[in-house]
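Every protein chain but one is kept in place in this view of the complex.
Presenting chain A:
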Amino acid sequence: MWRYIGRKLFVYLLTFVIAVTINWMIPRFMPGDPVRSMLARASVGNPEALERMTTYYNEVFGLDTPLYQQYFSFWGGLLRGDLGVSVMLYPEPVTDVILRAVPFTLAVLLPAILLSWVVGNHFGAFAARSKILDNTILPLGYVLTATPYMWLALLLAWSLGVVAGVFPVANGYSFSLRPEFTWLFISDLISHWFLPFLSMFVVALGGWAIGMRNMIIYELEADYSNYLQALGAPRRLVRKYAFRNAMLPQITGLAVQLGTIIAGSLLTEIVFNYPGLGTLIIQSLNSRDFFLLQGIFLFVVVGVLIANFIIDIVYVLVDPRTRVQMTGGSS
């Protein structure tokens, strides 16, 4: 067991190093000069002043050193938790900017992923082998799972936000309020949170329900299900076993889907102008903010890796077969 975890940890560490490297490379090989664009916004007219400011900023951001040195100092900074200074929000450190946005992203993402997974699985299991549900609600599931996140987000924003006026369509909270621990602020926060959450939840729900329905049907056709029924076991017991066994591929599915879901959430945030990482990515892209972009990607990558690692461990805990294989069997 511990050997298995150790091996997994090593693989994840390797993935992390590669991801960080690619992450470092991408913005640097993108076209455009961030210092130039920053100075262009400052609209400095004097060529001499421009020259001096360019040198100054290059030095501040470390862009005047050779690439390999930039790479190593990037790692050094990373290990100290220093991701550099944001160009866009100069002179705020990247870490602070990101940490401000992360709670918003997690608040949408975690409940959406977990709830859609749990509800979708139960619903799919319930719908399997029920003709009416199978013929009415599951086609809807197919439509939902094929829906692009941002399109559904737009639809929801338009219908529930603009037309019905029930929910606000943009931002994390009203500008008229300041963050504080009052009922007014929290309810405002929740009403802003609801639509991004809902659009994520609904799209993911369809996929899980369909996957679970198919898995359950497969498990109910399995030999052990047939045998239990031949021995007169009640439907409840057979379904319980089938559900548990059908969950296993769904756990793997969750690990595989995680990246897609997170990408979807970033798009959703942009639609709702929700102050999470997604919106931050768009903003930093627009202002060629290498450091911020890098930092965000790093956070996302680390998040996906950690989540995958947790799922790996959970899988071992719930499927005795993997456990038995690891210990080499006791027979």
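Here is the rule we use: a residue touches a chain if its C-beta (ideal position, glycine included) is under 8 Å from a C-beta of that chain, and two chains touch if they have at least 3 such contacts; residues count from 1.
What we mean here is this: contacts and distances are computed from a predicted model.
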Protein name, per the UniProt record, of whichever chain is missing from view ("ABC transporter ATP-binding protein", "Ig-like SoxY domain-containing protein", "Sarcosine oxidase subunit gamma" or "Na(+)-translocating NADH-quinone reductase subunit D"): "ABC transporter ATP-binding protein"
Identified contact with the non-displayed chain, of A:S159, A:N226 or A:N286: A:N226
Residues from chain A at the interface with the omitted partner, ascending: 222-224, 226-234, 236-237, 241, 244-245, 248, 318-321, 324-325, 329-331
